[in-house]
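Only one protein chain is missing; all other protein chains are in place.
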Amino acid sequence: MSAASGYALALGQALLCLALAPGLIGLIRWLKARMQNRRGAPVWQPYLELRKLLAKETVVSTNASWLFRFAPYVVFTSTLGVVLLLPVLAVPLPLGAAGDLLVAVYLLLLGTFFLALAGLDPGSPFGGMGSSREMTVAALAEPTIAVAMFALALGAGSTNLGEIVARAMARPAEAVSPGYLLAFTALFIVTLAETGRLPVDNPATHLELTMIHEAMVLEYSGRYLALVEWAAALKLLVFFTLMANLFVPWGVAVQLGAGALLLATLTYVAKLAALAAVVAVFETRMAKLRLFRVPELLSVSFVLALLAITASFLSR
Amino acid sequence: MAATLLAVMVGAYGAGAAAALLGGGHPAGRALSTAGAVAGAGAGLLLGSQVLAGGPVWTFAAPDVVGLAGGILLRLDALGAFFLVLVGMVAAPAALYGVGYSTQYAGRYSLRGLGAALNLFLLATSLVPLADNVVTFLLAWEGMSLASYFLVLTDHDEPETVGAGNWYLGMTQVGLAFLLAAFLGLGAAAPSLDFADLRVAAAGSTGAARGAVFALALVGFGSKAGLIPLHVWLPRAHPAAPSHVSALMSGVMIKLGVYGLLRVGLDLLGGGPPWWGVLLIVLGAGSAVLGVLYALMEDDIKRLLAYSSVENVGMIILGVGAGFLFQALAMPGPAALALAAALYHTLNHAAFKGLLFLAAGSVLHATGTRNMNRHGGLIRRLPWTGPCFLLGAVAIAGLPPLNGFFSEWLLFQSLLPGIGVSSPVVAVLMVLALGMLALTAGLAASAFAKAFGITFLALPRSAGAAEAHESPLSMRVGMVGLAAACVGLALGALPVLATTGAVAAGLLGPSAEPPTFALGLSFRTPAGLARMSPAAVIVGLVGGVALTWLVVRALASRRPLRFADTWGCGRVGQSPRMEYTATAYAEPLRRVFSAVYRPTEDVTVDHHPESRYFVQSIAYRASILPWFERYLYEPLLAWVARGGRRALALQSGSVHAYLAYVVGALVILLGVLMVTGAP
Amino acid sequence: MESLFSQLAMLGSSLALIASFLLLWRRGIPAYIDAFVLQSLALGATTALVGHFTGNPELYLVAGLLTAIKGVGIPLLLRRMARRLGSGRRVPPYVNTATSLLVGGLLVLLAYVVMRPVVQLSQLPTRAGMPLAMGLIFISLFVVVSRRHALTQVIGFLMLENGIALLAVLGTYGIPLIVEIGVFLDVLMGFLVMQIFVYQIHETFQSLDVEQLNRLRR
Partner (left out) sequence: MSEPTLFLLLLGAPLAAALLAAVGSSASRAVAASTGLLALGALAAALGLAARVVEGGVPTWGPGELFRVDALSAVLAVCVAFVSALAVCLGPASETARHARTFRIFASLFAFTMLVAVTTNNVAVMWVAIEATTITSAVLVPLQVSRASVEASWKYILIGSVGIALAFVGTVLAYFDFVALAGARESALHWTVLMAAAPALHPAAMQLAFVFLLVGYGTKAGLAPMHTWLPDAHAEAPAALSAMMSGVLLAVALYAIVRWKAVVDLAVDGPLPDRLLIGLGLLSLALAALSLLGQRHYKRLLAYSSIEHTGLMCMGLALGPLGVFAAMLHLINHTAAKSMMFLLSGRIRERYGTADIRHVSGLLRTMPITGGLFVAGTLALVGLPPFGLFLSKLTLLRAGFAAGHAWLMAAVLALLAVAFVAFVGHLNRMLYGAPPAGVATGETGRGALVPLAACALVLVWLGLVLPAPLETLLDRIVEITTR
């Protein structure tokens, strides 16, 4: 696969993810509305919101400094960077050599770090509370992601995501091994925590005392809010892609044929929809946990990850 | 060439000290002494890099000085050169920074003493990695401890500073006692105390003796490096010292504890059984997690940085421990990688911790207080210090694209081969170490989000913070210098890794060859586990931000920004008292880790005289349980004090008791004579 | 001839030992001084005896000096001091008489055990008296330790010097003359300085009970 077509593939994947991310959020909201027998906004509603926000005037707090205006760009770019490292459609990743799963994890943490600082800058109590709680959850989720990912990496003999997927494709029996299942559940819990989904944080509400992610972005408006919302959507897409392609690798194209890529895109969208449905069902049934019960949830996921790594070690 | 560089280094530091002593009072003298320090640091840097770049190992002997114990003997090999470079890198900016910073002491304390002690401290610290026999090592080591003790005591009008000084000197002396025992125990049978003879003696000695020497050296060097539970002096001494001295102590001096461990553990003893590595990993992981946990709870910015030094030393020792363990399990490739990662993180930590302490010093210089709950809104008032602190915070939290991330990435990669190892104990240990390392990284990010956010962002919480003004040029130059070092270390990750790999291989003995990083745009770790390209990550991020900025500017509306009040549910006016404080920021984590902290809180609310429902003021005091002081040091000190009292009881004042002691001694000795029986 | 010499030497040294037991038994400074005089005379006689039997004229000079200084001079000063400073209210010693006599006996036994290997080495006829001399040394040490009155302690110290001189005479037929004179000078000077201090103690503490000298602690 020549370098040029490789970079074209990478760009294509990036654009595809950019496009799909808001739709994924819209799909989940729509599914939840339908399940609560409401008509719900159409799936493409988020796209309209983004366009509206880009066109609107930007209001910035008098207390905020240049960091407040710089942070959204960093958050957006770091999340986009993670997408470049993920095996979305085809396996021999063009930018595989640039970074592995650790780089991905830490890029996400960079985004959270700057968002937390931006939350503090306007000086409102909500921003401070959101940022403090976000960093607490991020700090506790960090070990789980790392250990869960290493469980897979150990099986595949390399921490580069492309090789993990290739390895899983080569030996499908392994994908159903206990190590993978435990890692998948651990990663699923962490996804809910990191992207601010229900049991940890309620994305739909603006009730000051309960929101974590929303509290930090309370002060943003106009194009900054668009960037931050898009980055949040991208982050959700990243976690869904990780869960989809790492644990259910079928459908990822191995060679660069037009037909294979089309097939890969379709299976990828189908998998995302299925995961969205699972999350939507999960959120309608679950109530929000008290903040100080969240660490117990995260420690459960950490134990699962530890078991995953020992299981994958035993199977070697 | 090397000999002249050494002469220049020693001469420059000496001249600097002399200039400070003679003319320390007025500016010319202080400028001269700083010039001496900077020249010395530069010469050290050149000397180290010359040997690191493959220059010959050279020795220098002055047998007549201190001849009784073997004379002065210096030898510069790769390991020594690496640490010499580390000293030079932090010393030059810190010395420059000192010029501006020490003006605040002008009236109160003798600048003469400060300048002289600083130069002597740098000279001794530069000579420690060069020493090649026990007495030179001890002279340099004690010179370093003594000079830094007097530097810590610069601000001796504060009662807590003298207390910190006592703790610091006490711990260094206990550490020295252990070092003496280790070196002399090792060299008991050796003809002389030169390291060459010690290597021969170590090869010949029994496993138990080598284990004992290693344990003693671990305590001695661990107390200097700040490993748990020997770290208690660090959060007391560093905040009390002037900030450029704290930068040197945290950035450079505690690294020489790591140097000592490598020199004794790998070079002199030539590695040992697996339990050495396991012990180091356990201590390292413990120090890392507990260090960052305590850092989170600090409201004093310099104490936070001091505890974060404990955390980073824990991570370094984790890497060193992995190196020891793999060498014991005959896995030279992963061992070299682990040591290379540890050394690279040592260098990075020296750079960004130095930067953070200098920036914290600038904040202290501007606002007059170290309490973060009094700071705020400094990013506008200190346009140079703010970005420097942010850069340092991003680096120390291990976030891309800076150097902290690359060395932590390498530390993770160096632990991975351990999981595949056959013996279950090692595998489980590695998994737990991995988990704790990841937890530390997360908590570090949270700690430094708090440190930067509360200190620099939002509104100023006190008059001092409100009227803060940027620090003088010399302090800014110092900070920017170290910031450049951080960025340089990130960009130059590959060549730096090559040198640390060579140093690590040198340490592991002739058999091990340096870890082959496929050094192109990206490098592949020897175990083939991971590929990562620092350049791609940096270019990707910086380029990405610029690209996004351009695209958004094109897409978004042309209308200018509008400024308005922060949203406050409709209230009028925003006051700093509404903001989150450092204590509040860390409160969720205090609840989560309450088992470790055992927090105690007392809240006193005094109500309005007329009605119970209106509150006049609320006083909230929270404190966490200082485990090590309460359950290790206080009982120890109490036991020694009791011994002291019992010894003093002997001096009861009565002549008859004294005479009874004399006669008693006579009778007892006669009894001993009777029992042993004359031959 | 040998046996007569050794018996007389034994008589002299046992007389000295009995004098020390007298001190343990009796009460009051004057009684202590009398015991000390008896002991010094016994010591002088023994020295003269040894001088006679071994035909060494120097010992006569030593015996003379000994009886003059320790037998007459020092007791005179002691009596003057006792009279002037007054033995004050009776200061009970730490140990009552019965126990101190018992301890004295034990100490003599200890002296025998200690000196047994040493005595076998020597062939001198007077060697049998050495354990007694050592016993005298131990008893005088006990006196210095257990008595509370400053003057008694001084007398105890003087008895200690007597014991050593006796040991020297019995064991080695007298140490060389210049050393002997040196020792005498030392004992005399030591006594004089102690005398000055006793007066100073009396001046500053208004009593000679050494128990009050316990302000310097720690």
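Order of writing sets the labels: A, B and C. Residues in every chain begin at 1.
In this text, a contact is a pair of C-beta atoms (placed from the backbone, for glycine too) under 8 Å apart; a residue touches a chain by one contact, two chains touch by 3 or more.
Just so it is clear, the structure is predicted and the values come from calculations on it, not from any experiment.
S.K.: Who does the absent chain touch among those shown?
M.R.: Computed over the complete complex, the missing chain touches B, C.
S.K.: Of the residues B:52, B:78, B:193 or B:541, I need the one that contacts the missing chain.
M.R.: Looking across B:52, B:78, B:193 or B:541, the contact with the absent chain belongs to B:193.
S.K.: Tell me which residue among B:153, B:293 or B:592 touches the hidden chain in the full complex.
M.R.: Candidates B:153, B:293 or B:592; residue touching the omitted chain: B:153.
S.K.: Can you tell me which of C:28, C:86 or C:176 touches the chain that was removed from the display?
M.R.: Considering the complete complex, C:176 is the one touching the chain left out.
S.K.: For chain C, enumerate the residues touching the unshown chain of the complex.
M.R.: 114, 117-118, 121-124, 130, 137, 141, 144, 150, 153, 157, 160-161, 164, 167-168, 171-173, 175-176, 178-179, 182-183, 185-186, 189-190, 193-194, 196-197, 200-201, 204-205, 210, 213-216, 218
S.K.: Using the touch rule from the top, list residues of chain B that touch the missing partner.
M.R.: Residue positions of chain B that touch the missing chain: 64-69, 135, 138-139, 142-143, 146, 153, 156-157, 162, 165-166, 169-170, 173-174, 176-178, 180-181, 184-185, 187-189, 193, 640-641, 643-648, 650-651, 655, 657-659, 661-662, 664-666, 669-670, 672-673, 676, 678-679.
One rule holds for everything that comes next: only the chains that are shown with their structure count from here on.
S.K.: Using mean C-alpha positions as chain centres, tell me how far chain B is from chain C in Å, no decimals.
M.R.: 69
S.K.: How many angstrom between the C-alpha centroids of chain C and chain A?
M.R.: Between these chains, centre-to-centre, one finds 101 Å.
S.K.: From the mean C-alpha coordinate of chain A to that of chain B, what's the distance rounded to whole Å?
M.R.: 36
S.K.: In chain B, which residues are in touch with two or more of the other chains?
M.R.: none
S.K.: Scan chain A for residues touching two or more other chains and write them down.
M.R.: Residues: none.
S.K.: Within their complex, state which residues of chain A touch chain B.
M.R.: 54-67, 73-74, 76-78, 80-81, 84, 95-100, 102-103, 106-107, 109-110, 112-113, 116-117, 120-129, 131-133, 135-136, 138-143, 145-147, 150, 153-154, 157-160, 208, 218-219, 222-223, 226-227, 291-292, 295, 302, 305-306, 309-310, 313, 316
S.K.: Considering only the defined contacts, which chain C positions touch chain B in the complex?
M.R.: 94, 110, 113-114, 117, 141-142, 144-146, 148, 153, 210-211, 213-218
S.K.: Mind pulling up the chain B residues that touch chain A in the complex?
M.R.: 376-377, 379-380, 386, 390, 394, 397-400, 405, 408-409, 412-413, 416, 419-420, 427-428, 431, 434-436, 438-439, 441-443, 445-446, 449-450, 452-454, 456-459, 521-522, 528-533, 536-537, 540-541, 544-545, 547-549, 552, 555-557, 559, 561-569, 574, 576, 578-580, 584-589, 591-592
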